[in-house]
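There's a structure below that I have some questions on.
Only a single protein chain was left out; the remaining protein chains are all shown in position.
Showing subunit A:
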Amino acid sequence: MLVHSRRARRAVHAAFLALFLPVFALPFLVVLAASLATRWSGVLPAGATLEHYRAATDADALDALTTSLLTALAASAAALVTGTWAALAAKGSRARRVIDLLFMLPVAVPSVVIGLSLLVAFSKPPLLLNGTPTIVVLAHAVLVTSFAHQAVSAALDRLDPAYEQAAASLGASPLRVLLRVRLPLLLPSLSAAAGLCFALSMGELSATIMLYPPDWAPLPVKIFAATDRGALFSGAALAVVLMATTFLALLAVSRIRTRAVHR
């Protein structure tokens, strides 16, 4: 702790809450309240019902949730593999700058543009992916790979080369060094990157909405559709389901991470 006196510490905490609550927590609390509400009273939701949750957990909604989960899983897995691969390849390579720049592009380009470009690129045979789940997964993967790449790149730069060298001098081939030493040492960063990719993909809307086929509509699309037709409370319930699921998934990932760190 940087602050030692008890009173000063309390003041710091109070200031933190005063800033944190309105910015981060209030929107979340309003959504939570709306998901349980029956009507609006002024700017705040009022009344109490679980009715919206019945709708938010019906077959249709659960389908969307499954779609979201599968998309996020596939996209983060693809992003993690690609990002890690690229980071490993870029390490110590002369093309490092170019590769880093390339992987930054999807962040710099608006996701709507990514969606559009995929639509344009994959709408004609032989690359006809338009109207398939694959194109949604692909879009998500493209969007989150930069984060995976950046996280792994940074972790690789911090990794002490003494470990790899010790392993090599003990007779380990580069592949064995990678599998037994470098990747295990990168595990905390890899799992952090996985969590980030997963969360980003779970919430992605702008590219998804341009690409999703009718049988592969992730949850954010449903939320958007609900609010679009004025069903704010149902939309809120769906949003709470989305948040809770994402949160639980992140919790699971962070448990893997703490285990990896504290081993």
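The definition used in the following text is that contacts are C-beta pairs under 8 Å (C-beta built on N, C-alpha and C of every residue); 3 or more make two chains touch, one makes a residue touch a chain; residues count from 1.
One rule holds in what follows: contacts and distances are computed from a predicted model.
Per the UniProt record, the chain missing from the shown structure is "ABC-type quaternary amine transporter", taken from the list "ABC-type quaternary amine transporter", "Glycine cleavage system H protein", "Ferredoxin" or "(2Fe-2S)-binding protein".
Taking the complete complex into account, A:Gln165 is the one of A:Thr49, A:Ser93, A:Ser123 or A:Gln165 that touches the chain left out. Only one of A:Arg180, A:Arg229 or A:Arg255 touches the chain withheld from this view, namely A:Arg180. Although one chain is hidden here, its contacts on subunit A can still be listed: residues 160, 162-163, 165-174, 176-177, 180-181, 184-185, 187, 260, 263.
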